[in-house]
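Missing here is one protein chain; the remaining ones are kept as they sit in the complex.
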Amino acid sequence: MLEAAGLECVRQQRKLFSGLSLALGAGESLRVAGANGSGKTSLLRILCGLLPPDAGEVRWKGEGIRSLREEYARQIVYLGHAPAVKDELTPEENLGIGLQLAGTHVPPDSIRDALARFQVPNSFVKRLSQGQKRRAALARLCLSGSVPLWLLDEPFTALDVQGIGLLKELIETHTRRGGMVAFTTHQDPGIAASRVLELG
Amino acid sequence: MGSVEMRALRCVLWRDLLLALRRRGDVATALLFFVIVASLFPLGVGAQPNLLREIAPGVIWVAALLSSLLSLRRLFESDHADGTLEQILLGAAPLGVVVLAKAVAHWLAAGLPLVAIAPVIALQYDLPAVLYPVLALSLALGTPVLSLIGAIGAALTLGLRGGGVLLALLVLPLYVPVLILGAGAVEMSAAGSGGEAQLLLLAAALVFAAAFAPWAIAAALRISSE
Partner (left out) sequence: MRWFWYASPQTFFPLAGRIALWCGLAAVPLALAGLYVGFFVAPTDAQQGEAYRIIFIHVPAAWMSMFLYVVMAFWAAIGLAFNTRLSGMMAAAIAPTGALFTFIALWTGSLWGKPTWGTWWVWDARLTSELILLFLYAGVMALRASIDDRDRADRAAAVLAIVGVVNLPVIHYSVYWWNTLHQPATLTKLGKPSMAGDMLWPLLVMLLGFTLYFGAVLLMRLRAEILRRERDAAWLRAGLAR
């Protein structure tokens, strides 16, 4: 369902990759591996449409994502490097707003359950640790079962063993239900991915 | 516009207002800046009542311009820094509409307070009370335009080294027509010829800016987020 052909990316006058092609179908997961600076984050941002590639095209169900714009955005969840949470809001408010921005409406109880599952305390985000902030961001995945494509950039960073286990469970459940997950990591997360792409 | 987009819009508006409320310090600082700048002029040019009365509209407007400039940084900067801007870019509602909601929220937190405080400054300058309505109306029409035009500059300079100074260089020349019309409305009113023409032009500028600025802001945001 997700296809990319001939992708090329040049950042700061350095060619990170060129002629890169990939395909991801329902129920499959893709692990993008590579050293720091090999272009993992750039590739993910190209796949979600934030970064236009210098060459090549990304297609969702046969149509280019540049023409799909918001329609494509509704089919993906993108969690980037920075846990996209605002310091001045509580995790609950952050999650509620994040979901509304994505166009889904979720009752407050489900939000609280998701946060409880990840054991995120409900104080202002600025008082949370890095790991807790990431958990607060990842809690969104509990409520994104219906969104087909998950694009996760270094999701295992700053997580403890329990957090990693929770995340692995979520990814496996999602792919089992027919969803797709593409994630980047520079370490071995101990999760079996259908495909592996080495960059650099 | 579907209900999903309307909800996302209301959500953005509410979110930005909530954040402004929780960061009251930032809002208050910009307002204080407005008052301080306006207080500097008598110290610089002397406090003769006639002179002050004459320069009052211009001074208040210039101070409003500078204060607006100061508050523009927080429109996108913090969202860019913590990654929430990307989530907004990947949202369900068209970016142009979302950006308009942000500009409205910005005006409510930064521009509207200026309109409320301006009469106090006018008092300091002994501006005749009969001119207060024109002053308030000119600011009420002009400050949203400042927010919209300024947002273009804020989006273009997102995350750059030059920072606030570069933003000022980009945006102040574009502010000139609003300054001329706004101060002009009050001055014409003071001269007795009524400032209706200028106010109408300001209203037209507002409509124009509301229609076209969102495109530029959205384009600039996408460029800055690459």
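As written, the chain order gives the labels A and B, with residue 1 at the start of each chain.
Just so we're on the same page, a contact is a pair of C-beta atoms (placed from the backbone, for glycine too) under 8 Å apart; a residue touches a chain by one contact, two chains touch by 3 or more.
These numbers come from a predicted model, not from an experiment.
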Among B:A93, B:L139, B:L199 or B:A220, residue touching the chain not depicted: B:A220
Which residue of B:S68, B:Q124, B:T143 or B:T157 touches the chain not shown here: B:T157
Residue among B:L13, B:V97 or B:L172 touching the omitted chain: B:L172
Residue among B:G91, B:G184 or B:P214 that touches the chain left out of view: B:G184
Absent chain, residues of subunit B that touch it: 152, 156-157, 160-162, 166, 169-170, 172-174, 176-177, 180-181, 184, 187-188, 205, 212, 216, 219-220, 223-224, 226
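Definition applied: only the chains that are shown with their structure count from here on.
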Complex contact set, residues of subunit A against subunit B: 48-52, 70, 73-74, 76, 78, 80-89, 93, 97-98, 100-103, 105
Footprint of subunit A on subunit B - complex, ascending: 4, 7-8, 11-12, 15, 18-19, 22-23, 78-79, 81-84, 86-94, 225-226
